[in-house]
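Only a portion of the chains appears, each positioned as in the full assembly.
Note that the chains are named A, B and C in the order they appear, and that numbering of residues resets to 1 at the start of each chain.
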Amino acid sequence: MDRSDLVKLLDDVRAGVTSPEVAARRLGELPYAEVAQAVVIDHHRELRTGIPELVFGASKTAAQIAAALTELARGAGGALATRVDAAKARELCALLPGVVIHEAARLAILGQAPMRPAAAPIAVVCAGTSDLPVAEEAALVAEFLGASVIRVSDVGVAGLHRLLARLDDIRGAQVVIAVAGMEAALPSVLGGLIDRPMIAVPTSVGYGVSVDGLVALGALLSACAPGITVVNIDNGVGAAVAAVKIARLVRT
Amino acid sequence: MDRSDLVKLLDDVRAGVTSPEVAARRLGELPYAEVAQAVVIDHHRELRTGIPELVFGASKTAAQIAAALTELARGAGGALATRVDAAKARELCALLPGVVIHEAARLAILGQAPMRPAAAPIAVVCAGTSDLPVAEEAALVAEFLGASVIRVSDVGVAGLHRLLARLDDIRGAQVVIAVAGMEAALPSVLGGLIDRPMIAVPTSVGYGVSVDGLVALGALLSACAPGITVVNIDNGVGAAVAAVKIARLVRT
Amino acid sequence: MDRSDLVKLLDDVRAGVTSPEVAARRLGELPYAEVAQAVVIDHHRELRTGIPELVFGASKTAAQIAAALTELARGAGGALATRVDAAKARELCALLPGVVIHEAARLAILGQAPMRPAAAPIAVVCAGTSDLPVAEEAALVAEFLGASVIRVSDVGVAGLHRLLARLDDIRGAQVVIAVAGMEAALPSVLGGLIDRPMIAVPTSVGYGVSVDGLVALGALLSACAPGITVVNIDNGVGAAVAAVKIARLVRT
């Protein structure tokens, strides 16, 4: 409910069309539904933020994920859940026959993604083979949200020529998502070579001091190539949402 | 030197206009100048990345900052240095009569910022009075880079009505920079209310567990409103550069 | 044994009713019983602190939990154990036929909670679905201790209208327990909207930098809405005990 809705409601009150009591209640009305399994769905989120509610599967049971996907897809045609591990994926397939699982990216998609606003192409660049699951999560979510994606994999800085060879592909996008674990040097190097907004995703790939992604996160936040922004460790979804918000700004 | 320059150079070699030795040397030639005080200036950076070199003043002497600003402004008309504390600012004013100091934001600007590509307006939103220096650093750098800035201050979540009262102003921008210290709840709340890309800057404002900004950083990386990206603690410059890169994508 | 007991005992000594040796021994006497399985029960704790001993199940075997519940319930009519995981719950049901298991909250309750002092109502407010187990632990323990509980779930700040819609319910309580993981912004926002004492419980819900609840804990300790107090990560029990102690102060 934005400012114009508010004036409209108040006009109705003045016109006697709506009583003050009803108006007061409407101002407090909740635009969400309580589905089975106690998962509350926020149907208005896409109106407010441009992004539909995505189901965070890590802390839900397969039954809760199924209920949420069904409820969301009922309104929008399609719905997506993240962090669906192998065991939950199997249960989910039994509960929701039509669901599509992307195993490496740990995603579950139900139905068709609805038409969404136009968005410029997004490059998803990936330093090592081990970073592929997070990169793929970012790419698939971006596609679900209506963007086209250019995938560029295995261009870590230890083999600099690989990265240079793919620069033209990367420059074909308007926004770049760079996924990197270990010491996460890729975005620093890439940030000095392109003029696009870049969102960096640290991954938890590594061992010893880098086992949990904190070194990669720290390195990305410290990158001396200015203008790189960062999301949480392994957060391909967040990077995709941010990139899509940017890509929609580009009038194509 | 991009791909077309390379083909051009090779054409000259084939045509005998350029010798192979000269070409090989040119391919390795350095597009930077060594100024006094051993500060190397990268004149080509703006061509590659769209953003001119900004002088990081924290680890340089006033003399080094002055030399770097002079060299950069010589080519581009204007130059900017960050993290210029009060003592360095005084020395700098003595060395460079025309320099302009923004004390709270710790910036020094020499000459006129050159004409830059058009950019959509950017909102710089600030949770508390204590976060103002970082917010102002972001706003001034964004303006130096050619963007117009909407400043919205002191809208922390402990007084929610203040934030709601300024929502229309914030929605007037295409990109939002949100600056917040302590528990940094502002971007989480704001992220659920708008559909713009948002870059969050944690600040080192706080005491006890939040003394150095790590709690604010962690909270921003964990924000459940998806699509928020984050820069280093107190890094107003980085947020401004990222926001300008995005704002330039918007065909206004 | 408080001051008046002490004077009474000394009077008995003076009166010759009690010998000095007996009195000295009584002053050192232990008001606890050693039950099977080496678990020592502190029957006097409720007299001293107003709160009965609650069995911390995490570091005990099912047999130890059963013995402790039996011993405690023998004296008080009812007893409660926390952190009883699914496996221990199954064993416990076999050992103690009458025990009631609350699976999500990981609680086991034996017998009827005894009559306890009157207490004002407590609101248990919960940011996300994933925080429900901790919220439910707090709610059930508060009820076991004699308080009535108002449950308000899924009112995270990314959908602010949900929270505003439930404000009147929350204001119906005299004390608020707010449960939040990830960046834990809910208590900051809520703290600016109500005038009740609020106890915040950080949860270990999250991933990346927020995987273990330390970010939520730090954010809550840094909350700029003054007057919020905090308990350990996932410590629904501690929050319930603190809230009940407060609620009992209210003469209803």
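One rule holds in what follows: contacts are C-beta pairs under 8 Å (C-beta built on N, C-alpha and C of every residue); 3 or more make two chains touch, one makes a residue touch a chain.
As the structure is a prediction and not an experimental result, all values here were calculated from the model.
*Asks:* Since every chain here shares one sequence and 3 of them are in place, how many copies does the full complex have in this file?
*Replies:* Total copies of the sequence across the whole complex: 8.
One rule holds for everything that comes next: only the chains that are shown with their structure count from here on.
*Asks:* Do the two copies chain A and chain C share over half of their interface residue numbers, or under half; same or different?
*Replies:* different
*Asks:* Going by average Cα coordinates, which chain is farthest removed from chain B?
*Replies:* C
*Asks:* So, what's the distance in Å between the C-alpha centres of chain B and chain A?
*Replies:* Taking the average C-alpha coordinate of chain A and of chain B, the gap between them is 25 Å.
*Asks:* Could you tell me which residues belong to chain B and also touch two or more other chains?
*Replies:* Expected reply: 191-193, 217, 221-222, 225.
*Asks:* Would you mind writing out the residues of chain C in touch with chain A in their complex?
*Replies:* Within the complex, chain C touches chain A at residues 128-130, 132, 153-154, 158-159, 161-162, 164-165, 205, 207-211.
*Asks:* Given the complex with chain C, which residues does chain A contribute to the contact?
*Replies:* So the residues of chain A touching chain C come out as 28-32, 38-40, 42, 44-45, 56, 58-60, 64, 83, 204, 212-214, 217, 232-235.
*Asks:* Can you tell me which positions in chain A touch chain B when the two form their complex?
*Replies:* 3, 45, 48-51, 54, 120, 168, 174-175, 191-197, 199, 217, 221-222, 225-233, 235, 237-239, 241-242, 244-246, 249-251
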